[in-house]
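Complex shown without one protein chain; remaining protein chains in place.
Entry: chain A
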C-alpha cells in the first residue's frame, strides 16, 4: 500500500441500462505505477466500468477523483486529456491507413494547418514502436496488412502517443501467442517503472499472478473485493469471490430419468481451423446439452457451424442419422434445426418489424398459397406460439424492438416453435435479459426440452449451463477438455477447467 493518495479513485459508481443494472456502486483505487487487475465473469461489469473510465459512458451516480481532484469524464477526449488511455479488445484501428497515420489519428502533427506527412510522423511512430520492442513494424505499412499481434502493438503505440498516466488494457493477451505475451509483460513493466498505472483485464489467472500488483474482483456489478494482493491471494479465494452470487437463479427441475431414444442431433469430428478442434457430440430428444467456456473458446463458432452458417473444415452434422449439406443454413432449417443466436438484434430480429412477422419469418410459406400470405392464419399461429411462451405484451402486432430482452428472446424461440423445429441451438440465451426474467426463460427452455426438443446450449455463465443442462462439455480454446453430467460438476471445477485447462488438484 502506497502512502500517497491514489492516482485514480472511483467510488460508488452506478450505471444502469434499460432492464439491467450494469454497475451497482463500484469502488476502484489505482495507484501510480501499479498493475491493477480487474477480474470477473462475463457480465460482471468490467466492460462498463472501463468504458466509464474511458469517458465512453457517463455514470448515473458516483464520483471519480483524479489525483485527488474530482473530475467528470464527459467524453473519450476528456479522459485522454487527463492521460487515461484505453486499449479495447476489439482493436479500433483504421485498416486502410498506415501505421503512422493510425498512431496519430485525431492528433495529427500539423504545420500551418496542414497534416504533416512523411518523416516527422513516421519517425515519432518508429520511436514508439521501438520502445514497444517492435522496431521491425514499418510505420508506412497499412494496418490491414499487419498480423493481429502487430495491430495490438500499433494500438498500444497509439495509446502511448499521448501523454499517458494510466492505461486500461482489456484482455490484451487474448490475441497473442506466448512469445508476444512475454513482450507485452515487458512493456507493462517498463510503463509501470515510469510511474504509469495499468488497469489490466484478463481471464487468465496465471497472467495476473505474473504481472499484477493488486486485484479487484467484480461480480454482478459490484466490487466484491478491492485491492487484494495479486500474487498471494489463493486461487480458491479468487474463484470463490467471482462465483459467490447475490442472485440465486432458480432453475427448473430436471427430469429424473435421463433421456432415452436415438440422438436427433449427431456431430462427428466437426472442426474449423483456428476456431475449434474436431468435436463429437450427440443430443437426444428431451436432452439439454451445455457447452461451457469463456468467450473465445469457440462456443459460438461451434453452434454456427452446426447450423450451417459457417462451413466446417472437417466433420459432419447429422439429424436423425442423415447428414446435412455442409455450410447450408437452409438445409439445417429444413432438417429441423433452429438457432437463437448470441447477438439477437444483429443476427435474429428484424427490428423494424412486428412480433408476428419476426415469428413467422421462417415458416411463411406455410401460410401462403402461391406466395399469397393468409394473414389471418399467420397472426393466429404467431399468437399461439407467443402465448405458449407467455410472451408479453400479449399482442403480436407490436414492433419487436419495443420488447424487453427476455421477450425478444421468446420471440426468437417462438419462431422455431412455430416452424416445428426439433433441435434448438441456444447461444447465450439470457444475454441482455433482466435477472428477474431469466428464471422464466429457463423454465421455458426446460419445458421445450420436456416436450421432446433437443437443446444445445452455449453460455459463458457457468451457473446457467450447470443449472439448465443435463450434460456439460467444457471447452477451452476450441477443445473439449471435460464432459460430464451437469450434476457431477460445480462452478469452481468448471472455472478451474476453463482457466487452467486441467482439474485443480
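FYI, a contact is a pair of C-beta atoms (placed from the backbone, for glycine too) under 8 Å apart; a residue touches a chain by one contact, two chains touch by 3 or more; residues count from 1.
Just so we're on the same page, contacts and distances are computed from a predicted model.
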Listed names "FAD-dependent oxidoreductase", "Ribose transport system permease protein", "Protein translocase subunit SecD" or "L-lactate dehydrogenase complex protein LldF", with the criterion being the UniProt name of the chain not displayed: "Ribose transport system permease protein"
Among A:255, A:393 or A:485, the residue in touch with the chain that has been omitted: A:393
Residue of A:235, A:362 or A:479 in touch with the missing chain, whole complex considered: A:362
Among A:36, A:158 or A:203, the residue in touch with the chain that has been omitted: A:203
Interface residues of chain A (partner: the chain not displayed): 17-20, 22, 41-48, 51, 57, 88-90, 170-171, 201, 203, 294-295, 307, 309, 329-330, 333-334, 339, 341, 345-354, 357, 361-362, 364-365, 368, 371-373, 375, 393, 395, 397-399, 401-405, 415, 419, 431-432, 460
